[in-house]
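Just one protein chain is left out here, and the rest sit where they should.
Then we have chain A:
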Amino acid sequence: MKRGLQGNEQEDGGGTSGGCQKTLKRSRKQRREKDLEDEEVRWECLPQEILLHVFQYLPLLDRAFASQVCRGWNEAFHMPELWRCFEFELNQPASSYLKATHPDLIKQIIKRHSDHLQYVSFKVDSSRESAEAACDILSQLVNCSLKTLGLISTARPSFMEMPKSHFISALTVVFVNSKSLSSLKIDDTPVDDPSLKVLVANNSDTLKLLKMSSCPHVSPAGILCVADQCHGLRELALNYHLLSDELLIALSSEKHVHLEHLRIDVVSENPGQQFHTIKKSSWDAMKRHSPKFNLVMYFYLYEDEFGPFFRDEIPVTHLYFGRSVSKDVLGRVGLNCPRLVELVVCANGLRPLDEELIRIAQRCTQLSAIGLGECEVSCSAFVEFVKMCGDRLTQLSIMEEVLVPDHRYGLDDIHWEVSKHLGRVWFPDMMPTW
């Protein structure tokens, strides 16, 4: 294994075990003759703190190689500081192209380092075995005092395919033992109200971040319990069906810290689904309590399901429309979202969005990022939009087909106009057309 020898000698992670030998081959005479400064470094004598510092720069595999060099380095490899963070990758060859964390390494970690783990995540592929393996490891983290736990499915949500009780009991082990959980990421898992109660009972003082989109077994009451007890909660992600006026009020109570980030996924299960409304007063309470909070909303709805939304002013800052959204709704967005910072529209019916965009430029004075997919905007209206926003638009991602040439601008010259108003070189996003 070669390492580039550059600059600071101490950063050189050594090399093969032959490396130490080389330095010893110099003759005694030569060594005596050299200055103190030129004395060759005895790698095996490096203080542990320095080794630790060096090792922290190495990826795990290289660190593992280094640990084979000598006993001293092996001890350094096992220092607790190097085992605070770990990401378990659990993949099966039948369902993933990526390699999994070696089972022996996992055993070692559980045996020697489970006390040291503080920031842990599990990345699982779409197989049930991987999810179950993750839960098996979780169940063994009895002596852990985790600060962060992330359960991440990298493909299909395999945590949903394992027996719910197995999952819940594994998760409960962590909730009960950690007592200092600060960040918890459990999207697409079968977590339920009772387990949330356990979470709250043990970690209410420390919980700051909770990400639980698409957890179908949780009810609004369950999440309300979290909001009521965990007054330090700063970041929350959940689905719209869990959002209620009571929840917003709870998050705006005096005891509660300022909320920094609230993410809501609005997903349609079946066409024609009805969604409840949130009162304007609840949003106002949130705004008063946490004036700077980011409200991020992802919409995956059919066009005719937007009825309850954007009827009143709503303090949303980041809006993502994953499916086709009508002109009408975008018009309402312009009217009712004064705090809007970012807008992404995947698709729209093929009628020009000229008026709607202009209105958004006028009324959403904080808008700095916009993305348009299958939409249509006339070139003139687009230039007008950019002119009105000016250089506050740091992200302008428009697919080429969106822009419809008109009498004033063609496709070949529009990017100059837009670049002028933006103050930087800009081109629309292109797709291959071979």
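Just so we're on the same page, a residue touches a chain if its C-beta (ideal position, glycine included) is under 8 Å from a C-beta of that chain, and two chains touch if they have at least 3 such contacts; residues count from 1.
Please note the rule applied: contacts and distances are computed from a predicted model.
> So one subunit is absent here. Using its UniProt record, which name fits best from "Photolyase/cryptochrome alpha/beta domain-containing protein", "Phosphatidylinositol glycan anchor biosynthesis class T", "Origin recognition complex subunit 2" or "1-aminocyclopropane-1-carboxylate synthase"?
Its record in UniProt gives the absent chain the protein name "Photolyase/cryptochrome alpha/beta domain-containing protein".
> Extract the touching residues of chain A with respect to the undisplayed chain.
Contacting residues on chain A, toward the hidden partner: 56-60, 62, 84-87, 91, 94-98, 119-121, 123, 125-126, 147-150, 152, 154-157, 182-185, 187-188, 208-209, 211, 213-214, 234-235, 237, 260-261, 263, 265, 267-269, 271, 294, 296, 298, 300-301, 317-318, 320, 322-324, 341-342, 344, 346-347, 349-350, 368-371, 373-374, 394-395, 397, 399, 401, 405, 410-412, 424-427, 429-434.
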